[in-house]
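Removed: one protein chain of the complex. Kept in place: all other protein chains.
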Amino acid sequence: MTGETEQTFIGASRTTVVEEKVILDEEYDPGFAAEIVKYGGRDVKTCHQCGNCTGVCPYSLKTKYKTRNIIKMCQLGLKSLVLHTPWLCATCYRCYEHCHEDINAAEVMIALRHIAIREGNIPDFIVRVSKNVVKYGQSISPSREVEVLREQLELGPLPYARPKHAKNNTEIQHIIRATNYDELIHISARPEEDE
Amino acid sequence: MTGETEQTFIGASRTTVVEEKVILDEEYDPGFAAEIVKYGGRDVKTCHQCGNCTGVCPYSLKTKYKTRNIIKMCQLGLKSLVLHTPWLCATCYRCYEHCHEDINAAEVMIALRHIAIREGNIPDFIVRVSKNVVKYGQSISPSREVEVLREQLELGPLPYARPKHAKNNTEIQHIIRATNYDELIHISARPEEDE
Amino acid sequence: MTYGLFMGCLVPNRYPGIEWATEYLLNKKQLNVPTERIDDFTCCPVPGIFYSADKDTWLALAARNLVLAQENEKEILTICNGCYMSLHKAAEKLQDPKQRSKTNKVLKGVGKRYVGEEIPTDGRIKQYRPIQIKHLVEILIHDVGPEKLEEKVVHPLTDLRVAVHYGCHYLRPSENHQIENPNRPRYIDDIVKACGAKTVDYDEKLSCCGAGGGVRSHVKELADALTEDKIKSITKARADVIVTGCPFCLLQFDTAQSSLPGVNIPAIHLSSFVALALGADPLFLGFDLHNISVNPLLRKLRRGAIA
Partner (left out) sequence: MTYGLFMGCLVPNRYPGIEWATEYLLNKKQLNVPTERIDDFTCCPVPGIFYSADKDTWLALAARNLVLAQENEKEILTICNGCYMSLHKAAEKLQDPKQRSKTNKVLKGVGKRYVGEEIPTDGRIKQYRPIQIKHLVEILIHDVGPEKLEEKVVHPLTDLRVAVHYGCHYLRPSENHQIENPNRPRYIDDIVKACGAKTVDYDEKLSCCGAGGGVRSHVKELADALTEDKIKSITKARADVIVTGCPFCLLQFDTAQSSLPGVNIPAIHLSSFVALALGADPLFLGFDLHNISVNPLLRKLRRGAIA
């Protein structure tokens, strides 16, 4: 590798993965693609690497993570190198819309998110918003300023302040416990418990 | 002085001046009242200490500095103990309005401000606002947000952006130099100079 | 068919004026679209969180809302692209008997069961179709129609230059819900024109606001960088306002611009825009809570009306 050679970047951080780089055994997970398929990213296996997805991806234009390269790395089983990338995806589905082979790269990203979370990489906002849903039945915490305006507009109370809120929230919490979502992201979804 | 005795507070900081306190020589300035008169606080000498001024003073109710006591300390020549007090005055003239003897305590405060500044105690805001006047002919610095609204309301340019602004500001700056105000508060009032 | 109004989380909790506007325009005296509130609806749930973290939880929470529509015999009318995609995709997934049965096992614990909307048959066997999910735009185009809307306009928003933002999940994935051609959408443009305003063309009209998929919460700078690109081309097109059918895109336009110097294009929801044209008093549209003031726009409209 000389200073003159332009390195061909194939994904992840520019300094860690270039084509000349030797892939270490511990970076390689032969079951990775199958795991992605399990979480709904079935198209990962059939991607032809044309690169249309990168061309239409809004974030590929802004960051060093390119859709096509991420898919390639999934095919290669380079799990440890891509697990932080799927959060940089708007799930705008332009990749899917523009793929000649009908590959749904956005769903591969969603599958990668599932895997990342199960490996314990849980972004803060996932926890924060999930807690709001458990607590208020809504993804957003109430704001007094908004409530004042709602009164002026005679819009009635917010969902969390409606008479049947307790019953509805019990239902939400039941669902979240029934699917083990509370354990998955380490939150409490029991009615009386305060955090 | 026992713990039981309620100390009679006569001004300044509660811990430094109480009636039991011995006034040190260096705290005493026999020419102080005359100096106050020189700067327009002529009434300082004739105050009878009835205390009406304290009773109507908005800040006397909120701080440990009481108008009557400040006047008394001026009479006593306790300069070093009162020079920081006159900035805690709204110049609302309620003291004057309600004084049976027509003592204008607010003007005593103004005189104390003059003296404090001449001793080098110049509050930041005096410098900041004076610089605005030198620079813009206005005490307030322009704001882009306001200028946008002015355009929408078709109100015409702000004074600092009007054609004759340069001439007007030259006049302001001349006046400020002619009265040595620039030297007094250590600012520059020359047209081309940047700060 | 009476629609069950699905307000979502963002509108009631951050932009209640959109709630007011939506009820105003669907009202009997205005466009007369029969709607009803279903107070027990909860979060759709938000796809950037639940569809990302656990699809089973996502599907069960969405199914709970769908069952409420089913019990009330309503189709669902959404005013948010996120709610639209989440509920639409869920209703579709629940057509798969395996998914449906798995989800119904979870719902059983809360006394609910999803079957879908019963459709008329010869009576021998019951048949069901997915609970129907409609975006406000579809209602305005198909149930009302631009012509009737135009007739109802009392304050045509003449001289306004509008940049329409469709938003990703209105357009895509078009496999799941094809409201219209995802590469040449025109419905919101048609509605805006029926209100008397002009729409402007701009680069990146079909691209993301920047905020989707959790990116706004996770890496705000990246979301804002995308928004900046869009805002720049919208500025270049000399638009007075961005009109969108998605409150989440609106939030992104409305907040990201605060950190972008020199740009200041108000964004308003399609509901508010139509309500203005129908004669709603701007005071009741809740623009107070917008970051980027809508008043310059309103002043332009008033000037136009005076001149």
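By letter and in written order, the chains are A, B and C; residue numbering begins at 1 in each of them.
Note that a residue touches a chain if its C-beta (ideal position, glycine included) is under 8 Å from a C-beta of that chain, and two chains touch if they have at least 3 such contacts.
What you see is a predicted model; the values in this text were computed from it and never measured.
J.: Identify the residues of chain C touching the omitted chain, counting contacts across the whole complex.
T.: 281-284, 288, 293, 295, 298-299, 302
J.: At which residues does chain B meet the chain that is not included here?
T.: Touch with the absent chain occurs at residues 39-40, 58-59, 62-63, 87-94, 96-97, 104, 106, 109-110, 113-114, 117, 122-123, 125-126, 128-130, 133, 137-143, 145-146, 149-150, 153, 155, 158-159, 162, 164, 167-172, 174-176, 178-179, 181, 184-185.
Definition applied: only the chains that are shown with their structure count from here on.
J.: Would you pick out the chains that touch chain B and also touch chain C?
T.: Touches both chain B and chain C: nothing.
J.: Can you name the chain that lies farthest from chain C, using the mean of each chain's Cα atoms as its centre?
T.: Using the mean of the C-alpha atoms as each chain's centre, the farthest one from chain C is B.
J.: Kindly indicate the chain pair that has more C-beta pairs in contact than all others.
T.: Chains joined by the most C-beta contact pairs: A-C.
J.: Of the chains shown, whose Cα mean is nearest the mean of all protein Cα atoms?
T.: The most central chain here turns out to be C.
J.: Which integer distance in Å separates the CA centroid of chain A from that of chain C?
T.: 22
J.: If I count partner chains per residue in chain B, which residues reach a count of at least 2?
T.: none
J.: Where does chain C touch two or more other chains at once, residue-wise?
T.: If we look for residues of chain C contacting two or more partner chains, we find none.
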